[in-house]
Structure formats: C-alpha cells, structure tokens
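One structure is given below, encoded as structure tokens.
The complex appears here minus one protein chain, its other protein chains still in place.
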Amino acid sequence: MIRALLAVLVALPGYHYEFPRDHFSHPDFQTEWWYYTGNLKAADGHRYGFELTFFRQAIDRATPRASAWDVDDAWLAHLALSDIDGHRFQHWERLNRSGPGLAGASQELARVWNGNWKVQWNGSKQELQAVTDRFTLRLTFESQKPPVIHGVNGVSQKSAGRGNASHYISFTRLITAGTLEENGRTVALSGTSWMDHEFFTHQLADNQTGWDWLSLQFNDNTELMLFRLRHKDGSIDPYSAGTFINARGAGVHLTSKDFALTPGGRKYGPYPIEWRVQVPSLGIDVRATTRLDEQEMTSYWEGAIELTGTRTGAGYLEMTGYRGPFQIQP
Amino acid sequence: MPLLRLENITKDYAGDGEPVRALNAVSLDVEAGEFVALMGKSGCGKSTLLNLAGAMDFPTSGRVLLDGEDTSSLGDAGLTRLRREKVGFVFQSFQLLNTLTVLENVALPLLLSGRRDAGAALEKLRLVGLEDYGARYPHQLSGGQMQRAGIARALVHEPRLLLADEPTGNLDTATGEAVLEVLSRVAKERGAAILMATHSLESAAITDRVVRMRDGRIEGIDRH
Partner (left out) sequence: MIPRLRVFHQLVLRPMLREPARTALTVFAVALGVGVVLAIDLAGTAAAGSFHSSMDALAGDADLEVTATGGVPDRVAGILATLPYDLDVRPRIEDFATVVASGRTVPLIGVDLLKGGLDRKYGSLTVADQFQSHDRKGVVWIAAGMGAKKGDRIALVVGERVGEYTVAGMLDGDAILMDIATASRDLGRGDRIDTILVKTPAQPGAEEWARRLQSALPPGVEVRPQGSRTSENRRMLAAFRWNLRVLSYIALVVGAFLIYNTISVSVVRRRPEIGITRALGASRAGVLLVFLAEAAVFGAAGAVAGIALGRAMAVGSVRLISSTVESLYVSSQPAAIEITGASVLLAFTIALVVTVLAALSPALEASRVSPVEAMSRGQREYVAQVHKGRDLMIAAILGAAAALAWHGPPIEGKPIFGYAAAVLLIGCSAFAIPALVSGLSIVSSRLLRALLGVEALLASRSLAASLRRTSVLVGALSTAIAMMTAVGIMVGSFRETVLIWMDNQLKADLYLRPGGRTSADRHPTLDPGLPAQIAALSGVVAVDPFRAYETSYQGLPATFGSGNISVALRFGRARFLSGRNAEDVLPELRGQDAAIVSEPFANKHRVRRGDRIVLPLGDRKVAFRVADVYYDYANERGYVIVDRATMLKYLPDPAASNVAVYLRPGASANTVRGEIERIAAGRKILILSNSNLKADAIKVFDRTFAITYALEAVAVVVAVMGIAGALLALVIDRRREFGLLRFLGASTAQIRKLILVEAGLLGLLANVAGLALGLVLSLLLVFVINKQSFGWTIQFHWPVAVLAGALTVVYAATVLAGLYPARIATRLNPIEVVHEE
C-alpha cells in the first residue's frame, strides 16, 4: 500500500483544532472531504435536496514538483440535485488535479473548489456556487451553531488501531438562502443545510464493507449525526458512533451502544431507503423516509430524507458499500 | 559483257500465306546505250524488274550483273555505292522534293554521294531546257517541266543505266512525247542505257527494243 506512505500524519487523539485553518486543506493527511447537503424549498413550497462534495486524495508527495500540473492531489467532486416534488434526481462528477488553480481548499483564498464548483468563505458566511450544463446553483450558508468536533478527544475512531480514525468537524445547522437558475428561470430557495469536513489517513478495516450515515435536523433546533459501520458478515462494527447536538450547539458523543439503526423494508436496489432511528437515552425514535427513491450516485446512495416520530424534521442519508466494497479514492 | 545482265531471275514477295511470285525465270541483257521498253499490264512485274536492275533489291534466285558487278555479292553500302555511280531513276510522279529548288533537286544525287558540282546540275538542266528554272520550286513547274527536271536529276551523276518507271504516265500525250524525246536524246548523247517500264505503245515505239511481259515472265521481245 504505497498510499499509506504518502501521507505523513494520521488522525490521533489530542489534535489541536484551530479555525478557520481547519476548515481548509490538510495535505499531510491522505484523504479529506467537505460535504454540503441540505433540504430546501422554493417560495411555492416545491422541495429540493442538494449535495455538493469535495474530495481530496493525496497522490504523490515524494516527487519534487516540476510544474503545477504534477498530480500531488486528486480532487474529486460530486454534485447532486434532488428535485423532490419534480421527482428528478440529477448528479455530476468531476475529477481534477490541483493544477494551476483547478481545484483546492485554500485558507488564503478562503475557498474550497473544484473548477467552478466552489464554496467561498465570506466572513462567517459560506457561498456555494455550482455550475452544470443544466443549471447554476448559488447558495449562502450562515451557521447558527459553532462547528462540532465529533468523536472523543478530537478523533472519530473508525476501527481498532492507532490512526484508524478521522478528524471530523460539522456545521449542523446552516441557514440557507439562494437561487437555482435553470432553463432561464431563477427560483429562490431557502432551507437548512449541513456541512461535514473530515480528514484522515486510513482505509476501511479489512472486515468493513461500508457504512450507513445519517444527518438529522429536527424541528426543535437539535441535530443528530449517526454512522453505522457494517461488516462483511452483516454484523455491525462496535466503532459505529454518533453525535447529538443540542439547541445551544453542544455535542454529545454517542457510541454504538447508545443507538439503534434499523433498516425498514423499502429498498432502492440493494439500498434500504427507510430507517428507524432510536436513541433511547434521548427519547428519540423516528422513521426516516424519502420521497425520491432514485438518489443513487456513482457508487453510493445519498439523498434527502424526512423524519417522523418522536421528533420531526429533515436530513440526509448516505449508504456506501452496497454494490461492492466502497473505496474513497476517485 | 552487256551493261545489265539478268540471269534467270526469280523474285518472290511474302504475301498472305503463299509467297507471291513477281518475276519468274527472267533473263535479259541490256547493252550500253540501248533504249529498252518493258511493256505489260499493271502487276506484270515491270516495276520489280526495274528495282532489281537498279540495285534496290535482291532477286530470290538468279543473278543481276550491273556493269559486271553481281548485286547479290554486295551489302547495303555496296548497293548504295552502285546506285550512286551507275543508276539514275525517273519516276511516274516525278518525285521532286517540294522543299528544294529545282536546281537543288537536280543536284541531290551528287550531294548525297558527297560530290559538290553545281556546274553539273546546271548543265543537266540546260540539257533538258530548264536552265532558267533552277531557282524555282517544283510546285511552280508544269508536269512536263517537272518530269524534265526529274530526268536531269536522273542524269546528273552520269549514270550508265537510266531506269524509268512510266515516265509519261502522269503527262498528257504531247508533253509525254516531248519528255520521252528528251529522255531518249540525252541518254544517247551520254551513252547511257535506258530501261523504261511503260504500257503505252506510243512510248514504246521510240525505243530500240520492246520486252513484253506477262505474269512475271518475258513473253516476247520485239526489235525495232
């Protein structure tokens, strides 16, 4: 595994977080991603979901650079627009090298971008722009809560062993407003988004095949993040974990013993697209369902969901590894 | 020894399949100064006989002796030499070269044999009464004048033997007679023999001997 040699750092407990520095690139870690998801509505109540993800994968740290074109990092990005009421799911993928400004995550520029998909920091606001051949999406995010650092002691452990963990930061409640330009029409949108930023240097453990991840934003101004790591034999990894964020923005770490994630009967291909989420200690017992089954990206399913039960709200569901072992690399 | 001796001449031409026999066992002597007419219909072998006599061709069998020389013993160069020295030709359609003046036409045999004797050509023209026409071109002459020029040309190198193939064939009777008279006279004066092919009795009448031919053979010889 040459890759493991490329990056010099692994995620270890006690990492000292510093913002805004830690919102941007960590080239000493092998893999890094920035996830933006959200549930939006037009003025007429038409519902949309969106996902914009920037992935960074370290490729080469050994060869001295001869030009900007040398592939030190590969940048992959995914963009999806779920037109929930229009019953249409569109998604795009792009791959770039850092190149002479083709892609990156720069504190200096206060920007995370891949071509003309970008999130630009402007003070405390983040401005998203995503251009495709069909539409241009422009959103402005304003966080209601400070960033949450998941896990214990700054580390979100994914399997046993030193460094088999990530540094994982989230903005769990981003008040969102913006526009969708499509076919010469501009639709004003508003809603709530979620941002994940994770960087690490490890692979899934050998017996891990993938994960199920949920971000839940309840109408009572609390949020819940849960992930469940699945084994090849169908059992659940004890390193599965989560975080509950209360209305004031404080996070509570949840271990696999604290919650139950139960797939329902409804499926899209191999993906269970209906879940029961139970956190007995918090009195949470909700059903997560989707109005748009077809929200599968190239190698995973990620889509907007609705929550009913002891609390109501909306969120995003991501499921990987259902069509063969999941690889992060592009 | 006669000037021209044909000994049992046979001449075949390659035809389609069977060879065509143009001359068949022809023997004929022509003495110096003699005027001999060959008479017969077209295709009886007159022209072939003239060509053999003029060292233009070899017989298939038999011998042609011209002034004692056997033509079959000579190569192309030898034949050419023989013609240059001994033979003059007169043609039915005159065969003057349009690009040359009358004088040049007359001088041509001399020139071809590498001799340069302008006086000789002029003298021959005078002989045929064309001394004033030397600078003209053949197409400026009448038929009779052309044939007289032809005769002058045939004589310019003082040949021993004159071969004439229907020399009056393209001329009207009066002109023909005049031309024939010139031919006969100048040949006599120079002691040259004439062998003339003709099918005109009038023409034949002024010769010393008439050789009648038919189908490649000599049918008979009439002496005048």
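Labels for the chains are A and B, by order of writing; each one numbers its residues from 1.
Convention: contacts are C-beta pairs under 8 Å (C-beta built on N, C-alpha and C of every residue); 3 or more make two chains touch, one makes a residue touch a chain.
Since the model is a prediction, treat every value here as computed from it, not as a measurement.
Residue-wise, the contact with the chain that is not shown comes from A:V71, picked out of A:L9, A:V71 or A:I175. Residue-level contact of subunit A with the missing chain is found at 2, 59-60, 63, 66-71, 74, 93-97, 99-102, 113, 115-116, 118, 129, 131-133, 136. Although one chain is not displayed, its contacts with subunit B can still be listed: residues 42, 47, 51, 54, 56-57, 76-77, 80, 83-84, 89, 91-93, 95, 97-100, 104, 108-109, 111-114, 153, 157, 165-166, 170.
In this section, only the chains that are shown with their structure count from here on.
Subunit A and subunit B have Cα centroids separated by 124 Å.
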